[in-house]
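The complex appears here minus one protein chain, its other protein chains still in place.
Letters A, B and C mark the chains as written, and numbering starts fresh at 1 in each.
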Amino acid sequence: MGRMKFLCDIERCIDCSGCVVACKEGHHIPVGVNRRRVITINQGKPGEKSISVSCMHCADAPCIAVCPTDAIYQRDDGIVLVSKDTCIGCGYCFMACPFGAPQFPSGQVFGARGAMDKCTFCAGGPEETFSVKEQKLYGQNRIAEGKVPLCAAMCATKALLAGDADEVADVYRERVFKRGSGTNAWGWDKAYKKK
Amino acid sequence: MIFIGSNAAEAHPISMQHILHAKEVNNAPIIVVDPRFTKLAAKASEFVRIRPGSDCAFIMGLINEIIQKGWEDKEFIRTRVAGYPEMAEIATKYTPEEVENITGIPAAQTRKVAKILATNRPTSLTWCMGGTQHSIGSSITRAFCILQLVLGNMGKSGGGTNIFRGHDNVQGATDMCVLSHTLPGYYGLSDGSWKHWCRVWDVDYDYITSRFKEKKWMNAKGFTLSRWYEGVLGEEKIEQYTPIKAMIQWGCGSNSNSQYNRVVQAYNKLDLFVIVDPFPTMAAATCTTDNVYLLPCSSQYETSGSVTSTSRQIQWRHKIVDPIGGCRDDYSIMKDLVERLGFADKFYKNIKETPEDITREINKGTLTIGYNGQTPERIKKHMENWHTFDIETLQAKGGPCDGDYYGMPWPCWTDTHPGTPILYDVSKPVAEGGLPFRNRFGQETTYVMSGREENQLASKGVCNPGSEVKGGYAEFKDVVPGTNWKTDLSQKTIKEAIARGMAPFGNARARCVVWTFPDQVPIHREPLHSPRPDLIEKYPTYEDKPNHFRVFTRYKSEQNPNLVKEFPYVLTTGRMVEHMGGGAETRSNKYLSELQPEMYAEINPVLGNNLGLRDGEMIWIESPEGGKVKVKAFFTERVDDKTIFMPYHFGGTLMGESLAGNYPAGHEPYVMGDAANVCTNYGYDIVTQIQATKDGLCKVSRA
Amino acid sequence: MAQRKIRNSSSVGTKTSRVTLNPKVARRSFLKLSAATAALTGAAMTTRMTAKAATPAAAKAAYPDSKMVRSVCTHCAVGCGINAEVRNGVWVRQEVAQDHPVSRGGYCCKGASAIDMVTSEKRLKNPMKRVNGKWQKISWDQAMSEVAAKLTAIRENDGPDALHLNGSAKVSTEMAYLQRKFAAFWGSNNVDHQARI
Partner (left out) sequence: MKKLILPGCILFWAMAGLAIAQSQGQLLTSFGPGPSTAAFHEINGLFTGDWQQYGQLFTSLQANIFSQIFLLVVTVVPLIFFLHYIIIGPMKFSHEGRQIYYFNLLSRCIHWCAAISFALLVITGLLTIFGSLVGGGVLLRSGRTVHLISAVTFSGSALFMLFIWAKDMIIAPYDFLWMLKIGGYLSKENKTVPAGRFNAGQKSWFWLATLGGTVMAVTGYFLYSFQGNTDTLRLSAIIHNFLGAAMVTVFIIHLYMSLFAIKGAIRSMISGYKPEAELKILHPRFKI
């Protein structure tokens, strides 16, 4: 059993937000909560690059470390999930996360934050698989169906890779290899000090 | 690959999959020619910043450079191109230095691009609205094609001109010619064409004639989408016996019309205005009169029918769910209307099963573009077996569709023909998807410009494999006496041509000189509202055209060298990935609205700071026609310091005033903003009357 | 030190009891994940897409008795395939059309929200007419008879060319054909659509 990983190929990402909307539409996420976002640097200049970010399902996840209620847990396949029943919305995971992955829809009492919501790698949550409750709290459980997370499956240019870390690395290595030398090669600018 | 006036990364994101594949796997250079550093330019290997509206000069400059260096495909030109010397003569005027003067592209870069094109063959050339929406749009697009002819890239895998079309079925609707100057299948409006379609429809030619006011109106081009409102307002001289009093807008967002404030005036003057759309479009909110009807048709997912993608692939859009609420699908609304207008028996004579029988009627009549083979059964079979198609060649490997190309791109001459994935490809037999250039414009021509006489048929030896005639040949006719391949409803002519390994439409040369156009060879002409008054004298626009699709159209009288003093910045418009067209659909989608919640205008920080504006501030942008929009300033280096860019998807606000209250309650879109097209300038193409939205002028002030 | 601390506590967080909180989830997902991995590679690499698409059989588990309808996205001319999962006449979710030869499962943000075209609250549900400046719901019968009557009157008074029909590039080819045919039978060439702009 490998570990599940996302990898966004910045040479391919075109900032179409397909992943963002695929995720929202697939899991019926309220407006304002972004399990996934696309970030662009150097907008409008040569060297403009975009990258799609969500929970990275860290091997050594800071959110798990800081969670006071142990609501966040990691499955054996590396997917980091949150139990919304246990979560108290304290927001510590947000402060610990380098990627801004944890999201907080507003709760009922005094405008307090509700339970944390984040990318589930389309693996639902701790509830019974395909149950109505799971669907409602966490969205689809595509991993249990044997399917790819929606964002990666629907990526317009196949920039976003998802899956077993080893396989993702293989795919990416193959791509870098195919890109060959010259302007398209990864790290060419760095290695040869030219653009 | 070269992209001119196309932002595929935003307008056609999925195509980027293939574009980046070519870049990465084939190491194909991507050249992007655009006034704006687009998201596509971010992926390009060469970005060429061009002044809006000067594309023709740049392309002619490339052609000149290629010819001067001797990089042209001499064999291709000798055998398959007509009018070449005349074109080359004119191209010599566009030296790289002159191109730099007109377009702002450094001469060295023009030379570099020419070299990239010459050394990376075949090159695929892509353009979109950035190439067409100019007063010389028809010249610009022809220049693109001529460039590909000169390079010998036509009819080759990886070559050709690939226009990325906007709407999902704009190719299908264009093939069906929902156009005021032609009948379905590009038959035109001549008597022969009408007679042909009357035979297809199985009605008397006299009956159709009787429906018109007079017979002459049958052959006269009608008003266009871009200028129909002149027929209502009557401010310009119109060539029609009556002003337009009623309007049916069927699935048309309307705020994509330039000079939108005048369109709004026209809405309010109509006696009857019917809007058929799943969402209330901006049109419903802009007019305030009483005679407006909103008919909720279903979305396309709630009905079925075929759609043609930009690569001419025909796919069957299956109905997913029944029309929701009280909506009706398009077919039933049309049927209801026709029944109430009293010609349903004739209209639906051969149409029993909707929509399949309609497809069959199209198959029967649309012979010009080889629409005979795409029967509903075959299209559906392709949809069911889409997984059997090879992703490189799009040809089915085995399975029920073995050998077919996906979606049977037209021409698909017979019901066993696989479709033609690449037009004018002479390396394949016609029966397997090959094609020569069409013989359409006679066989001998004498050019006015040079007095030279030239045979329009292809040279000896150039033909598809298995062709009976080894070389050029004329189009097929009189196989069934009195008909030609276009009008022979029995399709015997086409079948015979295919059987003999030949194309029904002949084998001719592609022409560089179009003797029916105002500019026989594409030449640069300054936009009507030019930011370069010094160039107007050298590259003046056309003479005014009195009856241009029934309306007087100004050219020379509109071009004013002093305009730029008051309106100093070039205004161009375009798309963003989150929205579509007028945005009625996407601005009613909460997730897409969340991603792009505001109308803005892109301004270079240099220009913004010179004008004393702040990033994120509200500004007025005003056009010479008096249109103005209130938008947020967005400082970005995507545009240069003389250009202002606005996305045209927004609506719901007119000249700074919100129209939210004019929508049916609860149906106003989530996001509203000023419609950019209020500001787009006057200007229409000399041939097609497409609006010139990409090269207008404007001025900016703080709101 | 910081690194070690995090690691320690994360192993606390990954208590096995958490992973097997619901034994059913854990077992099922572990069994299926090998399949997922195969499919994941497909998603990752375009050239392997068709071979390793997720099987429809697996999807049955989430929405039993649903059927897949193949359709085409309505947003731009690329013509991306859409796999719609429909149960009891309701479009329950948009599934990835991984084996579509053009889009290979890819969608931009517009295509990914195709389902919203049907479910949007902003859709009109009834014919409407503006009366004294206010929108009023009317029946289809009333709407169509009034429109037809007014059209007939305009035709008789001003001639057929007093009507302009703006057709659409968003409708099916068949519907576009009917729009052009309608103009011909109506007796006018005043018909056009968005290809002009």
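Keep this in mind: a contact is a pair of C-beta atoms (placed from the backbone, for glycine too) under 8 Å apart; a residue touches a chain by one contact, two chains touch by 3 or more.
Since we're looking at a predicted model, the values are computed, not measured.
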Hidden partner interface residues of subunit A, rising order: 10, 39, 41-42, 47, 49, 51, 53, 62, 65-71, 83, 85-92, 94-100, 104, 107, 109-110, 112-113, 186-187, 189-191
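Throughout what follows, only the chains that are shown with their structure count from here on.
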Chain contact topology (line, ring, star, complete or other): complete
Distance-maximising chain from subunit A - centres being C-alpha averages: B
Top-ranked pair of chains - ranking by C-beta pairs in contact: B-C
Centroid distance [mean C-alpha coordinates] between subunit B and subunit A, Å: 39
Touching two or more other chains - residue numbers and ranges from subunit A: 16-18, 20-21, 24-25, 156-158
Junction residues of subunit C, two or more chains touched: 46, 104, 106-111, 113, 116
In the complex with subunit A, residue positions of subunit C that touch it: 5-7, 9-10, 12-15, 18-19, 21-22, 24-26, 28-30, 32-33, 35-37, 39-46, 54-55, 58-59, 61-62, 93-94, 96, 98, 104-113, 115-116
Parts of subunit B lying in touch with subunit A, wherever the complex brings them together: 9-10, 13-14, 16-17, 20, 23-25, 27, 37, 39-40, 42-43, 45, 47, 577-578, 590-592, 594-595, 636-639
Subunit B-facing residues of subunit C, complex: 46-47, 49-50, 53, 69-82, 84, 86, 89-91, 97, 99-104, 106-111, 113-114, 116-118, 120-133, 135, 140, 143-148, 150-152, 154, 158-197
